[in-house]
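Only a single protein chain was left out; the remaining protein chains are all shown in position.
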Amino acid sequence: MFAEWLFIAFALLAVLGAIGLILFRHPMNGAMSLVVTMISLAGLYALLSARLIFVLQLIVYAGAIMSLILFIIMFLNIQNSDLPEEKGRNLYLLGGIVLLIPVASLLIKVVKTLPGSEATIVGSGFGGVKEVGLVLFQDWLLPFEIVSLLLLVSLVGAVVLAGKRRSGK
Amino acid sequence: MFEYALSFMIFLPILGGLALLFAPVGRGAARGIGMGIALVVLAMGVELFIGFAATGEMQHVEHRPWSTALGISYSLGVDGISLLVLMAGAVLFPLVYSVFTTREKGFYANLLLVQGAMIGAICATDLVLFYIFWEVMLLPVFFMIGIYGGEQRLPATLKITIYTIAGSLLMLAALIYVGVTHHDQFGFWSFAIADLSALELRGGFTAIAFFMFMVAFAIKIPLFPFHTWLPDAYTEAPTSTTFVLSAIMAKIGVYGVIRFVIPVFDLEFARWAMLLSLAGVAGMIYCGLAAIAQQDIKRLLAFSSASHMGIIAVGVFCMNVQALTGSLFQIAAHATSTGVLFLFVGLMEERAQTRRIEDFGGIAYQAPIFATFFAIAMLASVGLPGTSGFIGEFLIILGAVKFSMPIAILTGTTLVIGVCYMLWMFQRVFFEQAGERSARFEDLKPTEALAFLPVILLIIGMGIFPQAFISKIEPAAQQQVAQFQSSGQSKAAATAQATPSRLNHQN
Amino acid sequence: METTAAYISLIPLFPLAGALLTGLLHMFTCRSRKLPESLYATLGCIGPLLSLFFALVVFVHLKGMPAEERFLSHIPFTWFAVGDLQVDMGFLADPLSSLMLLFVTFIGSLIHIYSIGYMAGDDNFGKFFSYLNLFLGAMLILVLGNGPVVMFVGWEGVGLCSYLLISFYSKDRDNVLAGNKAFIVNRIGDLGFVLGVSLLFWAIGAGGFDYLSLQANASGLAPAVGIAVCLLLFLGACGKSAQIPLYVWLPDAMAGPTPVSALIHAATMVTAGVYMVARFSFLYVQFPIAGSVVAWVGILTALLAAIFGLFQRDIKKILAYSTVSQLGYMFAGVGVAAYSAGIFHVFTHAFFKALLFLGAGAVIYAMHHQQDIWKMGGLKKKMPKTYWTMLVGALALAGCPPLSGFFSKDEILFSALAKGHTGIWIVGVVVAGLTAYYTFRMIFVVFHGQPRDQHAYDQAQDAPAVMTVPLIILAVGAFFVGFLNLPGIFGGHLQVSHWLAPSLTESHPHVGIGVELLAIFAGVAAFAIGIYIAYRKFNEGAPEPEYQGFARFGYHKFYVDEVYNAVFVQPYKAFGGVISRIFEPKVVDLPVRLSARLYRWGGNAFKALQVGYVRVYAIYMVIGLSLMSLFLSQSIN
Amino acid sequence: MIQDYLILSIILFCLGILGVVSRRNVFTVFMSIELMLNAANLAFLAFSRLHESMDGHVLAMMVMAVAAAEAALALAVVILLHKHKSKLDTNVFSLLRG
Partner (left out) sequence: MHDFLTLLPLLIVVAGAIVLMLLSAFDKTPLERAAFVSMGFFAAAFLLQLLTGCGPETLVFERIFNGMLVVNNFTMIAALIIFACGFFTAMSSHSYFQVNRVGILEFYALIMFAACGMILLTMAGEMITAFIALEIMSLAIYVLVGFDRNRLTATEAILKYMLLGAFAGGFFAMGTALIYGAAGTTSFAALSTAIAGGTISSPLLLGGAFLIFVALLFKIAAFPFHAWVMDVYEGAAVPVTGFMATALKAAVFTLFANILVIHGELHQGWVEFLFYLAVFTMFGGNLIAIGQNNLKRMLAASGIVHTGYLLIGLVAISAESFTGAVIGYYLAAYAAGTLGIFAALSYLGGEGEKRTNFDDFRGLARVRPYSAAAITIFLLSMAGIPPTAGFMGKFYIITSAINAGQIALAVLAVVSSIFSMWYYLRLIIAMYFHQAEESFTTAGSPWAGAGTLALAISVFAIGLYPIII
C-alpha cells in the first residue's frame, strides 16, 4: 500500500522533472530538473529492490555525470544571449507529440500484453552488491571487459577533441 | 583449327587492347598492332569458316566450370546460327584500321576491346557469360563515342549507354529468374543454354521475363519503338564506331533472340510472335519514311540501317526455316553492305569536310571508282538480285508469306521504301552538278580501293554463290525450328494440365 | 546435246563479260585519258554478236528435235536451297524462250551497232556500252531463266539497267528523276512479283521450283491462291511493261539516249511482262478470271495510251505512248489466252518499234537533238533513207496489210473475238484506228509539208551508214516477219504458233470463216480510216493546233502524273518530314525524355530535404519511427 | 504492478525523444538522450524484477557505463563547438546541407 503511494510520488516527480528538462529554456534549469528525475528514478530502483543500482544511480548518474554536465555548463558560462531563441518550439513540441503517439501506443500495447502479475516477494539477497557482483563476474565477464575498452576510447577521444594539442601538428 | 581457337579469338583482341591502353606507343604503332591482331582474327575466322562442318551441332566447344555454386560456366561454341555473325565480327575489322589512319592510340585499343567482347558474346553458350560479354562490349563504344565523337556527342553517349544498360539490366533479372526456375525444376544450378531450353516456364512472371529479354534485345537491334537512341548515336559516333554498331553489334541483338529467347521462351515467343513481327515491320516502314527526310547522309544511313534491322527481326519472328535462314544470311549481308556504306560516308566526310547531302553532287564524275563501289554497296542494301542483299530479303519475305500474308505484304514494301530514299540520296550526292565542296572530290586511292575490293567482291559473291554460306547455316536453322515447333507442341500440351502447385509456386 | 545445253548458260555470259570489261576500262581510265571509241565499240559489240550466234545454234538444235521434247536445260550450280525451297541457277531453252532469245539478241546486236554511230563523241561512250551490255545480259537471264526466281534476277537487272540508262545524262536532274521514277515504279511491280512467287512456292513449289515442275504440279493449286498468284504476278508485269496503273514511268523514260529507248523501252524489256504471263500460261488458263483481268487492263491501257498519243508533240513521247498502247494489245492477247498471238505481237513489235525509234533517233540526230515534231517538217527530201524505213515501220505499226504488224495485231483481235471477248475486240479495233491516226500524224508532220525550222532543216541529212544499215535491216524485218505466222486464211499455217505450242498451254478456237473475215475487215477498215483522217489534217504542213477542251485534257495526259505526284509522292515526303521532325522527338522519344526529367526533378526535391539542421534529421527519424510503429501495431493482435 | 513501471519508463523514453526533436540547445538535447537511457535502465530493472533474475541489474550497469562514456565525449564536443562559435544552437551548424 505504502509502496504504491511511493511509486506514484516518484513517478510524478520523474515525469515532472523530464517535462521540466524539455521545457526549461536555460540548460542549467533543465539539468537541475533532470537531477530530480534521476533521484526519483533511484527511488524507484529502490522500490524494485535493486539496491546496488539504487546506489549507483545516485552516485554515478545524479552524482558524477550530472555534476560533470553542470560543471561544463558553468564553465562555458552561458548567458541568455548565447541561447538560441527557439520561437517555433511549441509547434515542434506539438508535432513531436503527434508523431510520438503511435510509438508510445505501440510500446504500451506491447507491455500491456504482459501478465499483470503482482510483485512477488523476492529473496533478501536480491540486488545486493555481492549477488550482482557474482553474476557480473561469472556470466557477464566479456561485456565488463570490453566496457573498459569503451572507456579507453572515450578517454582518447576526449583528449583528441578537447585536450590541449601539442604544437607542430 | 586448334582447341582453344574461340578463346584465342576472344582474348587476343581484348588483351591486345588492354596492352595498347597501357603501353606507351604512338598512334602509328597502335594502328599497326590493331591491324595485325585484326588480320590474325580474320585469318582464324576464315579458317574456322572453311573448316566448319555443315551440321547443326556446336563446334569448337570449350567448357570450364566457373562459379560452381550457381552453375555458371565458361562455355563457348559455334554453330550455324552464330557462324555468320561471328564471321561479321571477325572479318570486317581490318577495313576499319586500313581506312581510318588518323586516330589516337586509345581509339584503336577500344576497337580491339569491342571486337573481343563481341566475339565473346557471339560464342558464349552460357547465359551469364553471354551477359557479361554483352555488357562489356558496350563500354568501348561508350568511350569511343564520348571521346572521339562529334559536337553533340555527350547527350548521344548518355542516351545510348543508359538506354542499352537499362535493357540489359532488365534482362539480367529475367535471366536470373530463368536460372532459378531451372534450379527449382531440375534441382541443380545451370545457365547453359542447352539446359535452359529444356525449361517449362509458366506462371505470371514468365511473360514479363520474356519481355525483359525482348526489350534488352529490341533496344540493341533496335526494334521500334526502342530505336530513338540510334540516330543520334550513329550520327555522333566516329564512323568506325558507327560501323561497329551497325554492322555487328546490332546483329548480336538479333542473334541473341535466336540463340537465347526462342529456345527458352518458346511458348511465350509463339504467343507474341505476331506482335513482335508487327513491331519489326513498323520499325522498317517508320525508319524508312524517316530516312527520306534526312539532310545528313550518315543520319539517313542510320535510319536505313534501323529499317533493315526491322526486316531481319521479322525474319526471326516468322520462325520458319526459310525466314530464319534468310535472317541469318541477311545478318552477314547487311553487315557487309551497310557497314561499308558507313565507311564510305566516313571517307566522304574526311574528303569534303561535310555530311550534308546538298553540299555534295556530281561525285560520279569526280570519282568513278568510289561511285561504283558505293553504288554496289547501295544496291546490295536495297536488295538487288545478284548482290548479297537479295537472298536474305527474298527468303525473309518468302517465310513471311507462310507466317502471315499481311505481314508479308508490309515486309515486301521494303523493296520500294528502301529504293526511294537510297536513289534520292544517290542522285543528290553522285549525280547532278558538282557542289563546291565536292568539286574536286578525290577518288579512292589505290590502297583504299584495294582495302574495299574484297568486301565489294564479297557482296557480289554472296549474291551469286550464297549456297556456300547457306549450306553451313541451314542445318542449324532446321534444327532450331524443329526444336521450337516440337517443344512448343509438347509444352502446350503440358500447359493444358498445368498443376496449380507450379502456378502458385511462381510467386 | 550436252554441249549445246551448256551453250545456253554461256549466252548471257558474253554480254556480261563485255559489260565488265568495258565498265572496268572506262572506270579506271575515264579520269586520266579517253580510250579510243573503236575499242569500246568492238568490245561492246562482240558480246551481243556471240550470243546471237549461240542463240542461233540453240535454235537450230531445238528445231532439230521432235516437237514434244523441245527443251534444253542446263544447271551450272544450285543457287540456294533452304528447306523445301530449292532454287537452281539454271537456264532453260524451249520454243518460247528460244524465240525471245533470237529476236532479243538480234535486235540487241543491231542496236549496239547503231549506237556506235549515235553515241559517237560522247564522254561516257564506254560507260554506255557497258550498261547496254549489262542490260542485254540481264535480259537474256530473264528470258532463259528456268524458274521464277532466276527470272527475277534478270527482271530486276533490266530494271537497274533501265534506271542507269534513263539517267545516263545524269548531270541534268530531270533525267535522273525520270530514272528514279522508272526504278521505283518497277519496284512496286516487283513487290507484287515477289509476293506472287512466294505464294506460289508455298502452294506448289515444294516439289521443285522451276517452270517444268511447277507446270507439273499446277493442278494442285487452290482457286483462291491461284488467282491471287496470277494477279500478283500480273502486278509485276504491269510495273515492267507499263500497264495501268504503273505505266507512268515509260514516257518519262524517253529521257535516255534514243538507242536505249529503242532497245529497252520498245523492243525487249517492256515486253518482259508479256513473256512472263506467257511463261505462266499454265496458271492463267486455269483461272480465266485472272486472264480476263489481264486482258481488260491491257486493252484499256492500249486505249488510254493511244488517246495520249494523239496529242504528243515530242516525237519520242509519241512512240513511247504507242509502245504502251501496243503492250496493251499484247496483254489483251495473252489475257484472252491467245499466248502465241501475244508473243507473236511482241516479236513483230520488236522489229517495227525498234525501227521507228532508231529512225526517230536518226531524225533527232540530224536535227541536233530537236525532238519537237512541230519544229520539223519536209524532211522527206533531206533524209530519204530514214523516211522510207520509218514509213515501213509506221505502216507496220498501224497494221497495214501485209506488213508484220497487221498479222500479229489481227491475230490478237481475232482471238479476242473468237473467244467471245467482244468488248475487248471492239475497243481493240478502235485503238487500231487511233494508232493509225497518231502514227501517220507523226509521219506527215515530220517528213511532209514545209520545213518549220529552216535553219535546222538546211543542216539535216541522212545518218552515217553505221546507223542507216540497221534501219534498213529492221525495215526489211518489219516488213516480212509477219509472214512467219501466216494464218490459214492467207494460205499459211501459223508456224510460230505451232513452234510455241509445246511451251504454252492454249487452245485454238475453231470458228467459222465469217468471224475471221469480220476481224480482218474491221482491222483494215480502222487502219484506213485512221490514215485518211491523218492525211487530211496533216499532209500539207498543217500549223500547230491549239488544243481545247478534251484535247487539252488529253494533251496533259489527263493530269495523271500530277495526280500521282499529289497523292503519293508529296505525302510520302511530307510524312517522312513529319516523322523525323515531330513524331520522333515529340512522341516516340517522349517517355524516355520525360522519365529523365522526372528523375532530375525528384533529385532536386530530395536535395531540398537535406536542410542541414540536425534536429530536422532527428525529426525525419521520428517520422519514420512513428510510421513504422503504425505499420507494426497492426501485427500485434 | 510491473506494468506501471514499464509504462513510466516508456513515458520517460518518449519525453526524451520529444526533447531531442523539439529543442535546439545542445545541452538539452544531450540530456534528453541521457533521459532515454535512464528510461531504458528503469525498464531493465523492472524486467529483472519480473523475471527475478539479476541480469537486468548488470545490463543497467553496462548502460550506465556507456552513458558515462558518451557523456564524456559529448561534453568534449560541446566544448569544441563553443570554441568555434560561442553558441550552443544546433541550427547554427548547418554548413553541410543540400
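Annotations
Residue numbering begins at 1 within each chain, and the chains themselves are lettered A, B, C and D in the order written.
The rule we apply is simple: a contact is a pair of C-beta atoms (placed from the backbone, for glycine too) under 8 Å apart; a residue touches a chain by one contact, two chains touch by 3 or more.
If you're wondering where the values come from, they're calculated on a predicted model, not measured in any experiment.
Listed by label, the shown chains that the missing chain touches in the whole complex are A, B, C, D. Residues of subunit C that touch the chain left out of view are 599-600, 602-607, 609-610, 612, 614, 616-618, 620-621, 623-625, 628-629, 631-632, 635-637.
On the side of subunit B, touch with the chain left out of the figure occurs at residues 21-22, 67, 69-70, 128, 131-132, 135-136, 139, 143, 146-147, 153-154, 157-158, 161-162, 165-166, 169-170, 172-173, 176-177, 179-180, 183, 205, 208, 506-507. Counting over the whole complex, subunit D has residues 6, 9, 13, 16-17, 20, 26, 29-30, 33, 36-37, 39-41, 43-44, 46-48, 50-51, 53, 55-56, 58-59, 62-63, 65-66, 69-70, 73-74, 77, 80-81, 83-84, 90, 93-98 touching the chain that is not drawn.
Here is the rule we use: only the chains that are shown with their structure count from here on.
Nearest to the common centre of all protein CA atoms is the CA centroid of chain B. For this pair, subunit B with subunit C, the centres built from the Cα atoms lie 37 Å apart. The centroid of the Cα atoms in subunit A and the matching centroid in subunit B are 71 Å apart. The distance from the centre of subunit A to the centre of subunit D, with each centre set as the mean of the Cα atoms, comes to 6 Å. Shared interface positions of subunit A, i.e. residues touching 2 or more other chains, are given as 92, 95-96, 99-100, 103.
For subunit C, the set of residues touching two or more other chains reads 615, 619, 622. Here subunit B touches subunit C in the complex through residues 159, 163, 224-225, 227-228, 231, 286, 289-294, 303, 320-322, 325-326, 362, 364-365, 368-369, 372, 379, 384-386, 390-391, 394-395, 397-398, 400-402, 408-409, 412-413, 415-416, 419-421, 423-424, 427, 430-433, 443, 464-467, 470-471, 474, 477-478, going by the rule given at the top.
On subunit A, the positions that touch subunit D within their shared complex are 7, 11, 14-15, 18-19, 21-22, 24-25, 27, 30-31, 34, 37-38, 41, 44-45, 48-50, 52-53, 56-57, 60-61, 64-65, 68-69, 72-73, 76, 78, 82-84, 86, 89, 92-93, 95-97, 99-100, 103-104, 107-108, 111-112, 114, 116-120, 122, 126-127, 131-132, 135-136, 139-140, 143-144, 147, 150-151, 153-155, 157-158, 161-162. Subunit A meets subunit C in the complex at residues 92, 95-96, 99-103, 105-106, 109-110, 113.
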